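Omission of a single protein chain aside, the complex is shown with its protein chains in their original locations.
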Amino acid sequence: MAETKGFFTDTTLCIGCKACEVACKQWNQLPDDGFLFTGMSYDNTVHLGASTWRHVAFIERPVPLTPQHDGAFSWLFSSDVCKHCARAGCLESCPTGAIVRTEYGSVYVQPDVCNGCGYCIVSCPFGVINRREEDGQAWKCTLCYDRLREDMIPACAKACPTESIQFGNLEDLREHAKERVRKLHESGAHNAYLYGATAEDQPGTEGLNAFFLLMDKPEVYNLPPDPCVPTKKVKDSWLAAGATAAAMALVAVGAVLFGGRERV
Amino acid sequence: MSGTAVRYKDSVQPVRTDSRDIDRRVAVLTGEAADQQASGTAGEHAQKQAEVWRNLPQPEANDPTYYDRPLLNEPVWKWAIPTYDYIGGLTGAALVLGAAAQIGDTASRERLIRRCHRIGFAGVVVSAALLVEDLGKPSRVLNMLRVFRPTSVMNMGAWILMGSSVLAFGAFVLRPRKGRLRRVGQFCGYAAGVFGAALATYTGVLTGNTAVPLWQASRKILPILFGVSAMSSVGTLFELTVESAEERRLTKLFGTVGQTAELAAEIVMERQAAVVPRVARPLHRGLGGFLWRSAMLLTGTGLLLGLTPRHTRNRRIVSGLLGTLGSVLMRFTVEHVGTVSARDARASFHQQRAGYGAAEVTGRTAAVL
Amino acid sequence: MPKISSLNALAWPLVRQIKNGDVSALDVSTAGSDRTESLEARTKKADRVVGSICPYCAVGCGQLVYIKDEKVIDIEGDPASPLSNGCLCPKGAATFQLVTGTHRMADVLYRPPYATDWEKIPLETAMDMIAQRVKKTRDETWEDKTEKGEPLRRTMGVAHLGGATLDNEENYLIKKLFTSLGIVQVENQARI
Partner (left out) sequence: MNSDFIVIEGSNMAECHPVAFRWVMRARERGATVIHVDPRFTRTSAVANIHVPIRAGSDIAFLGGIVRYILETERYFKDYVVNYTNASAIISKDFKDTEDLDGLFSGWDKKKGSYDLRSWMYEGVDPEAAAGMREGESGKKGEPLQREPIQAEKTDPTLQHPRCVFQILKKHYQRYTPEMVEEVCGIPQHLFLKVAEILCQNSGRDKTGAFVYAVGWTQHSVGVQFIRSAAVIQLLLGNIGRPGGGVMALRGHASIQGSTDIPTLYNLLPGYLPMLRAKHDQDLKTYLHLNTPPSGWWGEFPKYFISLMKAWFGEAASKHNDWCYEYLPTMTGDHSHMNTVVDMADGVVKGYFVMGENPVVGSMNGPLQRKGLRQLDWLVVRDFQLTETADFWRDAPEIQRGEVKTKDIKTEIFFLPAAAHTEKDGSFTNTQRLLQWHHKAVEPPGSARSDLDFVFKLGQRLKKLYWDEFHEPRNWPIRDLTWDYPTQGSLNEPDAEAVLKEINGYTMADRKPVEGFTSLKDDGSTACGCWIYSGCYRDGVNMTARRKPHWEQNWIAREWAWAWPHNRRIIYNRASADLEGKPWSERKKLVWWDENKKEWVGHDTPDCIIERPPWYRPSKHARGKDTLSGIDPFVMQADGKGWIYVATGLADGPLPTHYEPQESIVKNPLYGQQCNPERMEWRRKDNPYHQPYEDPRFPYVLTTYRLTEHHTAGGMSRWLSWLSELQPEMFCEVSPELANERGLKNGGWATIRTIRGEIEARVLVTNRMQSVRIKGRVVHQIGIPYHWSSKGLVRGDAANELTMFVADPNVSIQESKALTGNIEPGRTGKKRRYITSGPFVKKLPAQENRRDLAPARQKPQTKHGHRAAEMKEGNQ
C-alpha cells in the first residue's frame, strides 16, 4: 500500500486559466460538455460532471480580496475536482464494487465493472460523480490512477502554471497548507482557511484527500458547508426499517390469528 | 469542371464526430475515458438544457450560492425505480402475510397462502426485471452480486431480492407438494416472510441514505413509510379480488393498519422535512406539492371508504383502487420531490447550516466562515 | 458485456472477499478487476518520445510528443524545460487535439475564378499552377527603375503574409526566395 496521495488546491494562486480542465480532458480523452454560453462570468462548464473532471469556478464579488487591496472588487477562481473523501459516499454506496479505494487512498471507478445503477450519483454530497446522457455508466476524476502507477503526477497538477493545484503525499500537503494559511493570515488575508484538510475540519467526510484553501464561504464556491457521507447516518434508517419489518410481521400474525374471526 | 469537382460543402463548418473529433488515422484514443460515449450533438443537447444567467454575476451576500446552480447531481432514476419500490413493497408484504398465514391451522387459509406466494413469486420476477430496466448497462446486472458490501444499501437490496426470489420460488413450487418437499416449501414460506419484510422496507433505507436534502431529512421515516405502504398495497390489492369472508377480514385488517400508518407517516415526513423550511419546499410547491397532496388524498379517501360499514362489491373495488393509486403515486412523488430537492443548492446549504449536516452525527459543525 | 471473470466462480471477487476476510469489500485488493490490476499509463507503451515546443504563444513551453505505431497517443509538457517546468496553458494542453483533430484538411483544394465550390486537385498540379501564376504575375508587373531612374528591380504584383507561426528555417527560405524574386511586400503577424 503506497502512501496516501492527494491534491491541495490553493485558490489564492489560481489565475483561472483552465489549463487543468483541458489537461484533464486531453489525458483522459474526455468529450466536450457542449458549447454553452452561460453568462456566469468566464465559467462556461458550470459544474463537475461525467465529462468534466476539473472545473474552474469564477466568482465576482463586490468586496476587496483583502483589506490590503484597493478598490471594492475581487474575482475568485477555484479549480474544483473530486475530493476523494476519506469516507466516500459514492464508494460506500456502490453495489457492484466498481468503485474502489486504491492503494493511493484515492477513489476510483472501474469503467469495466460499473453497471450504471446511478446510486453513487445521489450519494455524493458534492455532486461530483455523474452519468452522461448518451452513456451508461458513472464517471469521475480518477486522480490519474493510471499515471500514478508510473509515478507520473496527475495531468491537471502537472499542467497548472501557477502551482495552484499541488499534488503529493497527503501528510506533506497538509503541513504545507497549514503553513500557507499562516502566511496568508500574517499578510492580512484573514479570511483564508482550509476546506476539508483533515477529519477535524470536515468530520462528515473524515477529511478530503483533495482539499482546498478558500477565501470565502464554501457556498460561494458551490461547496457544502458541512457535508456528510450518507452512510454515517444510515443506522437510523436500518433501525427504522427493522422496527417496521417487525411491526409488519406482528400485524400480519395478529391479523391471521385474530383478524380472521367473525366479530359478534 | 464541376463534373469532376469534389464537393466541400461540409468543410464550411467542421464535422462533429464524438465531441473529441480526433482523427483515428493519426492518433489513438486509449485514455481512461476514451470509451465514454458522446454523440457529436451533445453540445446542442446541453444548449437546450441550461438557462443563461441573467443577473449581475455576483453572489448574494447573506445567502450565497454559485449562480443558483445545483450543488448535487440529480437522480438519474427513471419510472422503473418507483415502480420497483411499489412492486417490491407489495411482494415483500405479501410474503410476510403469506408466512404469517402459515401459522397454526391453515386449512381455511390455503387459498390466501397460495395467493401470497403467487404474488411473491410474480413480484420478485417483475422486480428483478424493473431493476435491470433501470440500469445504464443492463448486461452487467450480475455485477450486483460481485461483492458483499454492507455499506451499500443497494448491494444489500440485491442480496435481499436474490434471497426473496429463491425462497418465494421454493415456497410457490414446493409447498403445494406432499411430504418433505412440502416441509421444505413450508420453511421457504417462513424464510421468505423474513426476506419479504426486508424487501418491503430496504427501499426506504436506500432512498434515505442519499445526499439529497429532502430524502436525507426523511431518512428515519422513509423506511417506515415504505413498509406500511407496502402493507396497505397488499390490503388494497386484495380488496379488488373476491375473498372468503375470513380472508377478507384478515387482509383488510392488515391493509387498514398499513393504510392508516401510511397516512400518518406521510404527515410525519412532511413535519420532519419542514424543520428546515427550504428542505420541505418540494412537498409544498409546484408539481411535487400537488402530487404529494393527491397521494395523501387518495390514500385517505380510500381508507375512509374502506372503513364505512355495509360493503358493496363496487365500493370495495373503488376504495381498493384509490388506496392502490395512493401508494403508487406516493412512490413516484417521493422520487420526484427528491429530484426537485437535488436541484436546490440552498436546500443543502440551509440544512447543513442549521446543524443537520455532519453536525447531526458528530455533534459539531465544521463550517469555518 | 458482463465481465466473464465475475461469472467464473474462482475469479469471483466475493470468493476473494471471503478469502481476504474483508468485511467491507471497499478496497481494490478485493473488488478490483483484472483490467484495474494491469492498469498503466499509456505513455509507458509509447514507441518513442519526441521533444517539441508549444506552437501557440511565444513563451515557448517545452512539450513531449508520445508516439506509438506512428500515431500520436499523448502530448504534454516537458518537465525539463527551464521556461515551463512541464506546465502548459489550456491552449498548449489542447495541442493533441490541434494536431490530430478531424478539422485538419488533408487535401489540396482549388477554387477556379467565379466558381461556387472547391474542387480537389493533386498537390503536384497545384504546385505547378502556383509556380506559373508567380512567374506570370512577376513578369507582368516587373519594375526596373523609377521615373527618376532609381533602381527598383522588383514586383509589386505579388505579396506575402504570415510567418509568426512558422519556423525560423521556413521564414528564412520565404525571405530568401521571395526577395530574390523581387517581392518586397513580405509581412507577418509581428505587424498585426
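Think of it as A, B and C in the order they're written, each chain with its own count starting at 1.
Here, a contact is a pair of C-beta atoms (placed from the backbone, for glycine too) under 8 Å apart; a residue touches a chain by one contact, two chains touch by 3 or more.
What you are looking at is a predicted structure, and each value in this text was computed from that prediction instead of being measured.
S.K.: What are the shown chains that the left-out chain touches?
M.R.: Among the chains that are shown, those touched by the missing chain are A, B, C.
S.K.: Of A:44, A:169 or A:191, which residue touches the hidden chain?
M.R.: Reading the full complex, the residue touching the unseen chain is A:44.
S.K.: If the hidden chain were put back, which of A:8, A:77 or A:221 would touch it?
M.R.: Of the listed residues, the one touching the omitted chain is A:77.
S.K.: Check the options C:25, C:41 or C:87 and report the residue that touches the missing chain.
M.R.: The one listed residue touching the chain not shown is C:87.
S.K.: Write the list of chain B residues that the hidden chain touches.
M.R.: 8, 11-14, 16, 19-21, 23, 25-26, 43, 52-58
S.K.: Would you write out the residues of chain A that touch the absent chain, in ascending order?
M.R.: Residues 13-19, 21-22, 25-26, 31-39, 41-42, 44-45, 60, 62, 65, 68-71, 73-77, 161-163 of chain A touch the chain that is not shown.
S.K.: On chain C, what residues meet the omitted chain?
M.R.: Contacting residues on chain C, toward the hidden partner: 50-63, 65, 67, 70-72, 75, 78-85, 87-95, 97-99, 101, 103-116, 118, 122-123, 126-135, 137, 140-142, 144, 146, 150-177, 179-192.
Here is the rule we use: only the chains that are shown with their structure count from here on.
S.K.: Using mean Cα positions as chain centres, tell me which chain lies farthest from chain C.
M.R.: For chain C, the chain whose C-alpha mean is farthest off is B.
S.K.: With centres defined from CA atoms, tell me which chain sits nearest the overall protein centre.
M.R.: So the chain nearest the centre of the shown protein is A.
S.K.: Centroid of chain A to centroid of chain C, CA atoms only: how many Å?
M.R.: That pair's centroid distance is 35 Å.
S.K.: Which chain B residues sit where two or more other chains touch them?
M.R.: 20, 22, 30-31, 139-141, 143, 146-147, 149, 151
S.K.: Note the residues in chain C that touch 2 or more other chains, in rising order.
M.R.: Residues 3, 6, 13, 25-26, 30-31, 42, 96-97 of chain C touch two or more partner chains.
S.K.: Considering the complex alone, what residue numbers of chain A touch chain B?
M.R.: Going by the criterion above, the answer is residues 27-41, 43, 46-47, 49-51, 57-62, 89, 92-98, 111, 113-119, 121-139, 142, 145-146, 191, 193, 195, 200-205, 214, 216-228, 230-234, 236-238, 240-249, 251-257, 259-262.
S.K.: Could you please specify the touching residues of chain C with respect to chain B in the complex?
M.R.: Against chain B, the touching part of chain C is residues 1-3, 6-7, 12-14, 17, 23-26, 30-31, 42, 68-69, 71-73, 96-97, 99-105, 107, 109, 112, 115, 117-120.
S.K.: Can you list the chain A residues touching chain C in their complex?
M.R.: 17-19, 21-23, 26-27, 91-92, 97-98, 100-103, 108, 110, 112-113, 145-147, 149-150, 152, 155, 158-161
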